[in-house]
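The structure that follows is given in the form of structure tokens.
With one protein chain held back, the other chains of the complex are shown just where they sit.
Coming up: subunit A.
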Amino acid sequence: MRKTNCLGIILSFFILITSSSCIEPNIIEELGIVTAYGFDQNPDTQEIDGTVVLYQFNPDITDASQIIHSSGATFDTIRANANKQSGYQIVNGQLQTLIFGPTISEEGIFPYLDTIERNAAVSDMLYVAVADQPTRDLMSASNYEEAPNIGIYLHRLIETAVKSEVIVSSTFHEFMRSYFRVGLDPVVPILTVEDNKVEVNAIGMMQNDVLVGTLSMDEIFYARLLRDRFKEGRVELTMNLDDFDEYITQYVNDPRSEDDLHVVIDQLGSRASINVTDTEALNFEVDIKLNGRVIELSQRINLDEPGPLKKMESEIERQIEENLIEVVGRSQELGSDIFGFGVQYNNATRGQSLTTDDWHDLFPNINVNYNIDVEIKRFGIVQ
């Protein structure tokens, strides 16, 4: 009995040790760890040009960056071709950002995301973004702050914008979820280069995986208002000063220099709900509750009184509604439902199997009614 036990232990150790060579080691310094890929459609061939950003480990150089350009028809071929130009084994396990160039994003980016979905080593938390110029140029921007390489910088750039609620988050996971969900289209941040430095300048509205239009930084607020919720948001609104004429306290006889009143609201919390009121007539009702703090007013208005405060709130409501109608109207024209009206419609019409194409046909015809309730909670003590 004891003898067989002993033999078993020796045998299992033998198997353990010999079979350990079956798994492929990835020793860190032998790897070219990719942090970002950029994809461009090659105008001459059918192939895709890839820009691959790698970590380059060298203790003598503080900058851990290497950029390789390669091409191929598929994502994995681009990686494999990049490997021909490098002594390191190129791996995707630390991938953080995927950027698609202008042509490719107008033709559909889904085919290149497929491989990531299948590869368990790649994180779902990477960001998908679109560039307004060829990614080859974008990724050679040399100012990437203190980040080890441009891939990390791009990730930090988008992450900071998402965390400060300036743009709508578009991780790979979220992108895929909205891509496959009927009645919801993905959004992606749009990157551009300014003074040799990459920045986020808009978000792109997608129809399925095709970029159809953009929303400027100011308009993103309204997309986010419906699609997401704010916890610590911020918005600037411009009002007509004439509406507040009676409430203005003049600084020492200073004549009115401008006609606009700029209001900045921060600590903004929001909650929006989209309801279908009539499925036949495609009538929607949107209830939005907003609250926040006035942090900046370009003119001296005494908000201590209930009159100006109420006036201010209703003016904000009106402004937001106007802007919402504008933004939603534009997305209807482009046929990109980034707000999720279709999700609610699909919920309300259970039983009919709504497809994404169906909804893209219906979406331009919907009518939306807005109920906005703004509450200014604090406005600061100024005297």
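Heads up, the rule we're going with is that a residue touches a chain if its C-beta (ideal position, glycine included) is under 8 Å from a C-beta of that chain, and two chains touch if they have at least 3 such contacts; residues count from 1.
As a convention for this text, contacts and distances are computed from a predicted model.
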### Query
Going by UniProt, what is the name of the one chain that was not included in the view, given "Spore germination protein", "histidine kinase", "RNA polymerase sigma factor SigW" or "Beta-ketoacyl-[acyl-carrier-protein] synthase III"?
"Spore germination protein"
### Summary
Considering the complete complex, of A:Val52, A:Ile78 or A:Val91, the missing chain is touched by A:Val91
### Task
Looking beyond the chains shown, say which of A:Glu29, A:Asp44, A:Asp245 or A:Glu280 touches the absent one.
A:Glu29
### Message
Using the document's definition of touch, tell me which of A:Ala121, A:Met217, A:Ile325 or A:Ala348 contacts the absent chain.
### Response
A:Ala121
### Query
So that we can see where the missing chain sits, which residues of subunit A does it touch?
16-17, 20, 23, 25-29, 31, 33, 35, 55, 57-59, 64, 91, 93-94, 96, 121, 123, 148, 152
